[in-house]
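Structure first, commentary second.
For this depiction, one protein chain was excluded, whereas all remaining protein chains were kept in their positions.
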Amino acid sequence: MKKSKFPLIYVAVVTAILYIPIIVAVIFSFNDSRLYTTWGGFSLRWYETLFKDEDIFEALLNSLLVGFTSCILSAVIATAAALGFRKKQPFSGIFKSTSMIPIMVPEIILGMAFLVFFHFLNLPFGFITLVIAHMTFCIPYIYLQVSTRVASLDIAPTEAARMLGAGPLRAFFTITLPDLLPSILSGMFIAFAMSFDDVIISMFVVGPKFNTLPIKIYTQVKTGITPEINALCTLMLLVTVICLGASKLLKGRKVK
Amino acid sequence: MKSKTRSDFKKVLPLYIFTLIFVLVPILYAIFLSFMTRTNTWSVEYVFTLDNYRELLKPIYLSTFADSFKLAVAVTFVDIIVGYPAGLFMARLPEKQRNFFFAALTFPFWINSIVRIASIIVLLRTYTTILYSYEAVVITMVYALLPFMIYSVYSAAVKLDNSALEAARMLGASKFRAFLDITLPLTAKGLLSGITLTFIPSMCLIYISDLLGGGKFILAGNLIENQLMKTHNLPLAAAISVVLMIFTGTVILISNRLEPVAKRRRRAR
Partner (left out) sequence: MKRILALTLCLTFLLTLVGCGKKKETLTIYTWAGMFPDEVIDAFEEETGIEVNYQNFDTDENMLMTLEASEGSGYDLVIADDYIIEQVISEGLAQELDTSKIANYKNINPTFQGQFYDPDDKYTVPYGAGIMQIAYNPDKVDLDIKGYADLFDESLEGRVGVVGNNRVVTGVILKMLGYSMNTESEKEIREAGKKLLELSPNINLIKDEYLNEDLLAGTVDVALVYQSQATLTAMENSNFKFVMPEEGLGFGIMGMFVPSKAENSDAAHQFINYILDGKTGASCFEWMGYCSTNSAADEYISDDFKSLLTLPEDLNTENAEIIQNIDQKALDVHESIWNAFVNACQ
C-alpha cells in the first residue's frame, strides 16, 4: 500500500498556523516603531524599555513565587492523597470528584466564587488568595498524573523495606518517592504552566499591591502598547528553549 | 492493620480539608448568594429571593445567553473540522514525527496566551478588516482552543489498533465505511472530550471577546464579569454562575453518557 503524504502535510500546516502569532510577536519585539502597523527598522529599544520596567519584573517575580508556592504545596497534598486512596477511604467518591471541579468548570465561575468567598472571610487580596486559588487547580493536575503512576506501583519493595525495619518515612523517601518523582514532576510542570498563564481566576483574586504577570500583560494589551511585552515573551521563549535543550542534553548523557 | 488504615486516612486528610474549605464551601456560598437580595452597593442583604433568577429570564439576558451559545457552537464546529483530522492524522504518523508534532503543539503553551492573542490583533488589524467583528472573535477562539481538540482526538486515536482497520479494508469495506464503522466509534471518546474542552471555554474566555470583539460581543462569562465589576450586583453574578455551572454539568454528563452509547453501537455490529 502506498502511503500518502497528505496526513503529514496537513498536520504540519495546522501546526505551522498555530505558530504564526508567536513568530509575529518575536519579529515585532525588534520593531523600532511603536505602532505595530508599520515596520520602523530593527531595534533593541523595547528590550531596553523592558529592562528598565520594574513593574513588569515585580509582576514576573510575583508570578514565579505564586506558581512555585502553589505547585509545591499542591504536590504534597496531591501525592499524599494519591497514596492514601490506594486503600478505601470514607467519602472518597465525593472528595475525589469535588477536588476535580476546579479543572472542569469554567474559570470565571471559580474566580467569582473565590472573590465573594474571600471577601466574606475578609482575607487580604494578594499573595495568599492567589496561592489558594491556584492550588485548587494545581492539585487536580498533579493528582491525575500521580494517581495513574500509583495505580501501577509495586508495593512489594516498600513492604519488604518496612519488614526489614525501615521507618515509614524512610521507606517513603528511599523507595516510593523516587518511583513517583517523574509523575509528580510532570504534574507540577503542567500545574506551573497553568498557574503561570492564568488570567481569569487571578483577575478576581489579585490584590492592590500584588499583580501577576498575565494580569499586567492583559492591562498593557488593553491599552494597545505591546512591543515591550513582545520583548519579554521573546526572552521567555529563549529561556524555555534553553531549559528544554539542556534537559534533553542531560537525559541523552545519562543514557550513554 | 487498623492503625495502617488510619495512617492512610491521614494521607488523604489534607486533600479533604483543602477541598472542603476552598472548593466546596466557596461554590456553596456562591449558590447561597444567588438566592439573596442585592443592595445598592457591593454588599448583600441576607433575605431569600428568587428575583435574581427571574431577572435572568428577561429577554436581554436570554438573548445574550443564546448568542454566547451560538458562538460556542460555531467555535466547536470549526475546531472539530480542523482538529479532528489533525488528531487522527497525527496518530498515524511514524513515531518520531508523531512525537515531534506532539512537542510542537505543547510548546506554544509556554508563551503567554494574552501575548499570542495580541499578535493576532496585530495580524488582523494589518492584513484584514475584520478586527472587532464576530469572525475575529471566532477565529481567535478557534486558535486558542484548537490544541485541546487535537490532543483529545490524538490521544484516543493513537491507541487505535490499525489491524482492525486494515482487516475491514481488506474485506472490501470502502474507506468511508471503515471510518464510520471503526475509526469514528473508537475515537468518539477523544472527540467528545475535545468538544467539552472547546465548547465550555468558548462561553467563558472573556478576554478574547473583550480584546477582539470591540466591546460588542458579550459572552456568558462577560455577563458575570460585568455584574461583578461594573454593576456590583453580586447575587445576580452568582445566579448567572449557577446557571452556567448547571449548563457545564449537563454538557459533561451528556458527553459521558454518549460515550458508552458509541461503544455499544460498535459492539452491536
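Every chain is named by a letter (A and B) in the order it is written, and numbering of its residues begins at 1.
By our rule, a residue touches a chain if its C-beta (ideal position, glycine included) is under 8 Å from a C-beta of that chain, and two chains touch if they have at least 3 such contacts.
Since the structure is predicted, the reported quantities are computational estimates derived from the model, not experimental observations.
Just checking the interface: what residues of subunit A touch the absent partner chain?
So the residues of subunit A touching the unseen chain are 35, 37, 55, 65, 69, 119, 125, 127, 207-209, 211, 219, 222-224.
What is the set of subunit B residues that contact the non-displayed chain in the whole complex?
Per the touch rule, subunit B residues meeting the hidden chain are 40-43, 58, 60, 63-64, 67, 125, 131-132, 134, 214-218, 228-232.
Note that in this section only the chains that are shown with their structure count from here on.
Write out the stretch or stretches of subunit B touching subunit A in their complex.
Touching subunit A from subunit B are residues 4-5, 7-16, 18-20, 22-27, 29-30, 33, 82-83, 85-86, 88-90, 92-93, 97, 101, 104-105, 107-123, 125-126, 143, 146-147, 150, 200-201, 203-207, 210-211, 221, 224-225, 228, 234, 237-238, 241, 244-245, 248, 252.
Can you check the complex and tell me which residues of subunit A touch subunit B?
Residues 6-8, 10-12, 14-15, 18-22, 24-25, 28, 36-37, 76-78, 80-81, 83-87, 89-92, 95, 98-99, 101-102, 104-110, 112-117, 120, 132, 135-136, 139, 143, 168, 193, 197, 199-200, 204, 213-214, 217-218, 221-222, 226, 229-230, 233, 236-237, 240 of subunit A touch subunit B in their complex.
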